[in-house]
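For this view, one protein chain was removed and the others were kept in their places.
Then we have chain A:
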Amino acid sequence: MSAAQIAIALWTLVLKEIKRFTRIWPQTLLPPSITMAMYFIIFGSLIGPRIGEMDGFSYMDFIVPGLIMMAVITNSYSNVASSFFSNKFQRSVEEMMVSPMPNWVILAGFVLGGMARGLGVGAIVTLVSLFFTRISVAHPLLTLGVVVLTAALFSIGGFINALLADKFDDVSIVPTFVLTPLTYLGGVFYSISLLPTFWQNVSLLNPILYMVNVFRHGFLGISDIPVGWALTAIFAFIIVLFAIALWMLERGKGIRS
């Protein structure tokens, strides 16, 4: 395919993905807005004042970046996992496989679609948070960079999950039993400096901690971990997972007999 044809194919796929999650907005865009509003009300407004400051900021200001990041992670992941698995289930993935589209375009199309939903929901949650607090962004470029990279990383993760999944249950196992606990334990609601040294070290094995902290650093200018190191790690994870997903696609894992 020529570069122009590849651009058309990629845009077609991205647009199709965006149309999909906007068409079913009561399932994709509305629930995270309501859930996050609940978090802001309960943890931020009701319990937050009793907790006091966290790392020198009000509790509401502390949890806003973490909650935005949590929404981005879960939505990027679930979008690609459910959309690609649904394509497998309905066999509409064959539309793409019989076409001359290179595999990397298929992968990139779904990943960009997942990023669009993750970032879209992140933007909605940010808007919701404005009802509860004033947001100031200390490092705008860093904030944007890390949220985009995180959305990309978890979209690729969702794609791999969908390739490996044989039934719908398989696409909900990772979000329920891996992503959610890691996100809750990834410093969304607390600073790891509150933990005993042992649990602080255990927390450092959680990759989501780095993303949440860098994102919070972008907003507030504070972080539990070195920002440069965290960015490098996220970037490396993206490259490794993209290569694995592409290799699986080339081998026809889960889609070719």
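Just so it is clear, a contact is a pair of C-beta atoms (placed from the backbone, for glycine too) under 8 Å apart; a residue touches a chain by one contact, two chains touch by 3 or more; residues count from 1.
Keep in mind that, in the parts below, contacts and distances are computed from a predicted model.
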**Prompt:** One chain is missing here; what is its name in UniProt, given the choices "Tryptophan synthase alpha chain", "Sulfur dehydrogenase subunit SoxC", "Cytochrome c1" or "ABC transporter ATP-binding protein"?
**Reply:** "ABC transporter ATP-binding protein"
**Prompt:** Looking at A:99, A:176, A:201 or A:232, which makes contact with the chain not pictured?
**Reply:** A:99
**Request:** Using the touch rule from the top, list residues of chain A that touch the missing partner.
**Result:** 1-2, 4-6, 8-9, 11-13, 16, 19, 23, 86-87, 90-92, 94-102, 252, 256-257
